[in-house]
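This is the structure I want to talk about, given as structure tokens.
Missing here: one protein chain of the complex. Every other protein chain is in place.
Labels run A, B and C following the written order; every chain starts at residue 1.
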Amino acid sequence: MIRVEEPPFDVGAELGAFGRNDIAVGAVASFVGYVRGTEAGAPLVALTLEHYPGMTERQLAAIEAEARTRWPLKDVLVIHRHGRMLPGEPIVLVAVSSAHRQAAFEACQFLMDWLKTKAPFWKLEETAEGTQWVDAKASDDDAADRWRKDAP
Amino acid sequence: MIRVEEPPFDVGAELGAFGRNDIAVGAVASFVGYVRGTEAGAPLVALTLEHYPGMTERQLAAIEAEARTRWPLKDVLVIHRHGRMLPGEPIVLVAVSSAHRQAAFEACQFLMDWLKTKAPFWKLEETAEGTQWVDAKASDDDAADRWRKDAP
Amino acid sequence: MKLRYFAWLRTRIGRGEEMLDPPAEVATVAALVAWLATLGPGYAAALAEPKLVRVAVNQDYVGPDHPVRRGDEIALFPPVTGG
Partner (left out) sequence: MKLRYFAWLRTRIGRGEEMLDPPAEVATVAALVAWLATLGPGYAAALAEPKLVRVAVNQDYVGPDHPVRRGDEIALFPPVTGG
């Protein structure tokens, strides 16, 4: 399931319920990204996530579909917030269930890596000095490139 | 923190609270292992985890310490149950927090892989046909071997 | 066609979306970006480094040679930074 929404979500409630409907689930891997209190040493006042409504959901659904072709997954949950959020609040949650742990781990990491480079979100940081758009990281491209299936 | 205990734990409560005490946490990766309802096609009645009290805690603490030398981690939580448990119940939880996602993901996977091959737990499966000790998997050894630091 | 701008492309151009009717010879993404850069100083600043500009046509990522047509929704934005 893909959810793109503005209000903070309840990490414990989401992860406590995830994957519990299927007795064949042996493994749940999850990731939660939080707003850090400092960026490059300066205290962060807030983080605002802009996104491209419509394309966001479309890209996230495509990323989930791709993960399901690569690993035998049971449930997939992606929650990504947009709008303004404060330090300590969750930004994104990805959870994956499978019969076995390796599939769950790999798919969870794949979903995060692809989401970071394909889902149309942009971070705007707000500090005492003002606001600044966050630059894309080369390390995120590298992480996503690990999952490329090159033709032989 | 290492916890070796018998009663079921509350996955939502554990993961909802984890890493929330530190505003420098940007990433939480976690894994939960559950008792599956079938093993090799046969319905599972229960799973009993035997362990070596004392050595278990010692090995898990050593595994956490090793992870902390390899990645810049904030919190680490390992909960591993022993005793008899029913399908759908959680067996093990590993959660790792860090400033960034790559460290959290890798450390979480490392902890599970090493735990699978070093922590003295043994699974006894109970089906309608009786009980049977679970054999160790070569794939678990392979997974753990990925993290070996061979001398150059 | 409908143009949409996000993040610092939006703030430099000064609007989030607009309807535009480029000349007929503007038939590809690359040509569209080049034409947009001539529309004013905000556009020129936003599009000064074309390699930092990502383009989606009808909500799918496309490359510079992709055709653009009347009726398309075309979005320009910097490399994404979500998650």
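Definition applied: a contact is a pair of C-beta atoms (placed from the backbone, for glycine too) under 8 Å apart; a residue touches a chain by one contact, two chains touch by 3 or more.
Note that this is a predicted model, so its numbers are computed, not measured.
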**Request:** With touch as defined up top, name the shown chains that contact the chain not shown.
**Result:** B
**Message:** Using the document's definition of touch, tell me which of B:Ile2, B:Leu77 or B:Ala119 contacts the absent chain.
**Reply:** B:Ala119
**Residues of chain B (touch criterion as defined above) contacting the omitted chain** = 33, 49-52, 54-55, 58-59, 80, 91-92, 112, 115-124, 133-137
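Just so it is clear, only the chains that are shown with their structure count from here on.
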**Asked** If you average the Cα atoms of each chain, whose average lands nearest the overall Cα average?
**Response** A
**Asked** CA centre of chain A versus CA centre of chain C: separation in Å?
**Response** 26
**Item:** Centre-to-centre distance between chain B and chain A (centres being mean Cα positions), rounded to whole Å
**Value:** 23
**Request:** Two or more other chains in contact with one residue: find those residues in chain B.
**Result:** 101
**Fill in**
Flagged in chain C as touching 2+ other chains are 83
